[in-house]
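Only a single protein chain was left out; the remaining protein chains are all shown in position.
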Amino acid sequence: MKNIPWQERPKNCNDVMWRYSENPIIDRYAIPTSNSIFNSAVVPFEDGFAGVFRCDNRAVQMNIFAGFSKDAIHWNINHEPITMQTGNTQLVHSDYRYDPRVTFIEDRYWITWCNGYEGAPTIGLAYTFDFKEFYQCENAFLPFNRNGVLFPQKINGKYAMLSRPSDNGHTPFGDIYISYSPDMKYWGEHRCVMKVTPFADSAWQCTKIGAGAVPILTKEGWLLLYHGVIQTCNGFRYSMGGAILDKNQPDKVLYRSQPYLLAPAAPYELAGDVPNVVFPCAALHSEEEDKLAVYYGAADTVVSMAFGRLSEVVKFIKENSLS
Amino acid sequence: MKNIPWQERPKNCNDVMWRYSENPIIDRYAIPTSNSIFNSAVVPFEDGFAGVFRCDNRAVQMNIFAGFSKDAIHWNINHEPITMQTGNTQLVHSDYRYDPRVTFIEDRYWITWCNGYEGAPTIGLAYTFDFKEFYQCENAFLPFNRNGVLFPQKINGKYAMLSRPSDNGHTPFGDIYISYSPDMKYWGEHRCVMKVTPFADSAWQCTKIGAGAVPILTKEGWLLLYHGVIQTCNGFRYSMGGAILDKNQPDKVLYRSQPYLLAPAAPYELAGDVPNVVFPCAALHSEEEDKLAVYYGAADTVVSMAFGRLSEVVKFIKENSLS
Amino acid sequence: MKNIPWQERPKNCNDVMWRYSENPIIDRYAIPTSNSIFNSAVVPFEDGFAGVFRCDNRAVQMNIFAGFSKDAIHWNINHEPITMQTGNTQLVHSDYRYDPRVTFIEDRYWITWCNGYEGAPTIGLAYTFDFKEFYQCENAFLPFNRNGVLFPQKINGKYAMLSRPSDNGHTPFGDIYISYSPDMKYWGEHRCVMKVTPFADSAWQCTKIGAGAVPILTKEGWLLLYHGVIQTCNGFRYSMGGAILDKNQPDKVLYRSQPYLLAPAAPYELAGDVPNVVFPCAALHSEEEDKLAVYYGAADTVVSMAFGRLSEVVKFIKENSLS
Amino acid sequence: MKNIPWQERPKNCNDVMWRYSENPIIDRYAIPTSNSIFNSAVVPFEDGFAGVFRCDNRAVQMNIFAGFSKDAIHWNINHEPITMQTGNTQLVHSDYRYDPRVTFIEDRYWITWCNGYEGAPTIGLAYTFDFKEFYQCENAFLPFNRNGVLFPQKINGKYAMLSRPSDNGHTPFGDIYISYSPDMKYWGEHRCVMKVTPFADSAWQCTKIGAGAVPILTKEGWLLLYHGVIQTCNGFRYSMGGAILDKNQPDKVLYRSQPYLLAPAAPYELAGDVPNVVFPCAALHSEEEDKLAVYYGAADTVVSMAFGRLSEVVKFIKENSLS
Amino acid sequence: MKNIPWQERPKNCNDVMWRYSENPIIDRYAIPTSNSIFNSAVVPFEDGFAGVFRCDNRAVQMNIFAGFSKDAIHWNINHEPITMQTGNTQLVHSDYRYDPRVTFIEDRYWITWCNGYEGAPTIGLAYTFDFKEFYQCENAFLPFNRNGVLFPQKINGKYAMLSRPSDNGHTPFGDIYISYSPDMKYWGEHRCVMKVTPFADSAWQCTKIGAGAVPILTKEGWLLLYHGVIQTCNGFRYSMGGAILDKNQPDKVLYRSQPYLLAPAAPYELAGDVPNVVFPCAALHSEEEDKLAVYYGAADTVVSMAFGRLSEVVKFIKENSLS
Partner (left out) sequence: MKNIPWQERPKNCNDVMWRYSENPIIDRYAIPTSNSIFNSAVVPFEDGFAGVFRCDNRAVQMNIFAGFSKDAIHWNINHEPITMQTGNTQLVHSDYRYDPRVTFIEDRYWITWCNGYEGAPTIGLAYTFDFKEFYQCENAFLPFNRNGVLFPQKINGKYAMLSRPSDNGHTPFGDIYISYSPDMKYWGEHRCVMKVTPFADSAWQCTKIGAGAVPILTKEGWLLLYHGVIQTCNGFRYSMGGAILDKNQPDKVLYRSQPYLLAPAAPYELAGDVPNVVFPCAALHSEEEDKLAVYYGAADTVVSMAFGRLSEVVKFIKENSLS
């Protein structure tokens, strides 16, 4: 991929990833009804980019909206939420929708999100060809689940999805699992991929973890950007880490960063509706240009970006891996 | 079915179901290693009966054991737990196993239970032809789940299972869901069947509910015996209720008992390892003889039985149904 | 009062109060629909006795029922709950009703109970002349409140009620307050009467306390029988204590028993729907015959009685009073 | 009323209410002993304005102070807290005092606040003619209660007060009730006015709500500005909404805003002693000039102001009302 | 030791330990003021036996009392609690005292108990020569601590004490530690001895554990009888297990029973002030006669006994040891 949004590493910065100097790229009030816009996903689309955005309105109702951009930094987000048509199910139903991800597989774009079904969160699933017409499919799993992220290609002939089984509240636990499907409707072969770390080994990811961006296939395996959470005496703190999963058997973790890649420190990450949150949901990359651009929600309030060299990020994870 | 275990309603008893006068039928120490035997399932087998029993040992490790009986009241339970061979998976793994149910479908007996996988409870699945050789299959769902109960026949060409998504502790919430599978390996089409009731409507089932015995097909639909829980200031109290589900669309509840059918009152239900528990896991019935015999765990310590006239139980549920 | 129900102190018993040997006097299934009958109140009525009884049905819905007796021990309880007509309000409304008390003042019997209003517990208030027609009045207070108990005569020209402000759950705190009203409609002059004790002083009443029976006027002042609660590692334990309040200024506690008068020890108190509960709601007394007969709920399941010599109980409280 | 403090809507602002550009108007250290000054109330007084202010001192003891202003923006707050004389009671007692409101009725100014009585919060009540001499009355209710707000005139011949029954901690629940009194001493006829909303309908007010400013009589009915709370994974977030209550029967809600009117977004609202708090306690208005000026506590640290057109606010509530 | 209290194993009993048929040996009301007598310790003394007993009075104040017996089964317990003189400290102070143990070392009897110091539980320490005069020493540790148990002889020239660091409530965690002292005043060299087990390995001891009886020196090492706790959905359940510690380095666990030795099953263990408690505090043994007699509190209400063959108990622990 070319035309990837990019800003070089600042002078005197030695970090493996760095923030965009114009952060946040999307303000909380960017559409007329919004209270906050964050935890959103983007992909290359036609000659530019498309995305699915979490916009909470001023009744603090959570919903997902389509948006378009020429440069992947300046976005036009629709003022009306996405409406769904029937995909592989008659069940087109959502009490609420949040934290979308978007994955292109074969011939279409798949959207996963946290879907309110009978008041309980689970993984919603839909596809689109054009970001205008969306086709909702069966929920992937039973409640309670969040952070469903599809791999961008079939693995051993099956679709593969990461997710985080949880409960119905502000869950203080959560590990990453993988599940497979022959048809995007029936799911099985559930395997545990990564668990939270012992406090003493890597405390930023000791309370819960969840998949972030769609995994990126590198020579080393799948690069998974994920969030990890620590519970301080003043609530949860969300940071971003990275892992390398085996190419053909992705429940096998080859490397996993002991240090975080990015953690709340900028003012727009430290203060907002939920202080101290860095929550990645998408990434653009160019292997050719060795670029990685990550989109993350900041403080559950705005969308921000961070950049890194793809090869450096992979190398950093390998060299700083939990044993 | 004939030869159903039976005892007539006591004089002066007007209740729709009544306890067996020789309860408990299985003592907590019935096998040499057991601390308690409860929450167990039985089925007709050859010219008698077979069953799968939850026996916690004196390390309070939970496991399941096969057993046999001529009269369905006096049981010989194996002294060694069930061992598994590979069914449709290489993953023959259980941190722990508890609360089994047994269902005969087509040509074999299917066992479901709460299966510890990576320390997290989910629904284990296995089959047997003879209660000697057991073949473990893929776990049906992601954690966290309990009380998986299969229907005794395919519905609309698919296997159907009830379950209760939950979390990793003594969950104070839980509704009954149904899921379908074409092949006992991949599961989807998850639907909510019944939720807990408002406190003011039927308090004994206001905290959590879970499927109990394998559903029984009657003229009115599927008779589901289930447990309901209320949280008192001294902990949980488990009682048994009944519902009638639509024959062809069993996520549709036709009737559901507002009063309980049986609630803790006998000494062996009020005191034991967990006081105040009536927990049904199996039922034998004869439509011809109009008999229903329910097996339930009492106080998480012993196995007991209760009887009723099948037609009266169905009628009672209809006439005392929650609107 | 004569004809008070009575049984002499057993030989070898040195306790200030003792249990009736035929306890429980009312079984949990005494009326066809009941799951449990407990926490109930009785008064002399015509040539015998009348009462208001808490009967939870088998949907575990809580309601109050009238009943009648010749000897105050054997009771006929109506099979239908009390229905209300309008008293001093149009608001005749109860989500649920439990833990009634009955007080005769001037020309009528007043009933107080815990009344569910908009899902929140507060003090319901009604009167009757004949235990057939009941007239519901304004709720005495805002939610959240329980254990409202009226004094049997006006104090300084005003009606007076004890109550225990609390919250909407299984409240782990609670003190006794008094409030006054000129007209049984508007309430004010709220004063704190008694608080829980420090753990080291009298642990059985260190978590919460609530008024029990209607206060009895003695030469020493008002004798208040109340319940106290300790939280053990297996839940709450409810016992009965006694206090003497100043005759003219009843927010002034003259004496208060450091030891309990009665605590769970009998089998029907140790096991039941809520183990370890002794909960007094009424008392009959004869100053002339020096008799006291207390009615208490046992294990939230049945009604039991305990007896004592009125003078001895008062003396015991004085001599064992918390400083 | 004329002379209302005012600042026009900023250009490019489409919001129904907007912040004062010089916020906060009162700094946390505005008097020598203060740690924070917030949640305070103001009224027109003589040729200027008077107010009652919550000032926590540097021992973080909560108390209320009188203050005066010519323009309602720049305030002189007394350095000593308000002292009380006896009003309709001898009980002049406060463990602590916080969150005052002020209402002019007939001939005097009434102050309500959260009053610590025997360690428990309830509604304190006092009146003054001159903001120099204050006369404390009976607490309006039993504990536990907060956010008592009087209507500025009698309704059907009785005084009327809104309040929020709660418990003794950081209550995670709370609805708005109304109570009436013939004499400001005895209170009754308690009715539920508004409850929290389902999460899916209007999440910002799904955990607890409480009356804010003294209701304003408009042609549509009583305009009630109130606070609503959502519990995020990092604690409570307080926002401001509006409702229209029926003029003659104010427990009847005619309209209620689904979106909030103002929610934490400015730096002084996002950071402070308690982050993410917008808490209205008073409003000035001029129907003639169509102006509304709201005083609110920000982050439990400072006093801020927001403005709106009265007619627009009412219209906004009607057009964005919860069904 | 001879004259050990004893009752042979019942016929048909295959358990390694069995209950005394006349249990409980001490009733809850055995002294005039007692509400309950349990968790108590006995030792051989002169030509009979002496003991220190936990008697909670009817204010549920916890205290310790001396008692004497000829046969170690029938006891005369003093009606007044133990009073203390100064030992190695001026601090003779106890808010409350409970769960005593008694150990004879060299020339005197040492008593340890849970001692309330500034409202916080820690380990109290005293000695006596005659069970009439008691000399209180420095508390062994800082709060919060419980279940301090001394070894009956010095180890490597130092006194040694087991204890369970904990917190100030109904602690849901707790491991056994050992500490050493040159002089019974200053303590150090703290080492972890045993931790709770993973749920899947031995659930009855997965929540907290604490030393029970004074360790018994056998050929295999120190036999430690201890309690283990599991948290069920209806509270804690306390059982008894056994471990063998290295003779010279007792923080080294040689064997530890995976199954329990005794768990609540008898009626007096299942019901009482705290249901489901077996809590050992003392043991008598005769290596010569191969007898072991254990004293344990049942249901926090009474004192009971269980017997076993010393050699069989040691063998059982070795053969059923956690790896």
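A, B, C, D and E label the chains in the order they appear, each numbered from 1.
Basically, a contact is a pair of C-beta atoms (placed from the backbone, for glycine too) under 8 Å apart; a residue touches a chain by one contact, two chains touch by 3 or more.
Computed from a predicted structure; not experimentally measured.
Visitor: Quick one: which shown chains sit in contact with the chain that's not drawn?
Guide: A, D, E
Visitor: Which residue, D:D273, D:E287 or D:E312, contacts the hidden chain when the whole complex is considered?
Guide: D:D273
Visitor: For chain D, which residues touch the unseen chain?
Guide: 28, 32-33, 35, 56-62, 95-96, 116, 119, 170, 234-236, 271-276, 300
Visitor: Even though one chain is hidden, which residues of chain A still touch it in the full complex?
Guide: The list for chain A reads 14, 199-204, 230-235, 237, 258-260, 263-265, 267, 270-271, 275-276.
Visitor: What is the set of chain E residues that contact the non-displayed chain in the whole complex?
Guide: Looking at chain E, the ones touching the missing chain are residues 89, 117-118, 120, 122, 138-145, 163, 165-168, 171, 173, 175, 177, 179, 181-182, 185-190, 192, 195.
We take it that only the chains that are shown with their structure count from here on.
Visitor: Nearest whole angstrom, what separates the Cα centre of chain A from the Cα centre of chain C?
Guide: Roughly 58 Å separates the two chain centres.
Visitor: CA centre of chain B versus CA centre of chain D: separation in Å?
Guide: Result: the chain centres lie 54 Å from each other.
Visitor: Distance-wise, how many Å sit between the C-alpha centres of chain C and chain D, to the nearest whole number?
Guide: Inter-chain centre distance comes to 39 Å.
Visitor: Residues touching two or more other chains, restricted to chain C: which are they?
Guide: 234-235, 271, 275-276
Visitor: Drawing the touching chains as a network, do you get a line, a ring, a star, a complete graph or other?
Guide: Drawn as a graph, the chains match no named shape, so other.
Visitor: Which two-chain combinations touch?
Guide: In this structure, the chains touch in these pairs: A-B, A-D, B-C, B-E, C-D, C-E.
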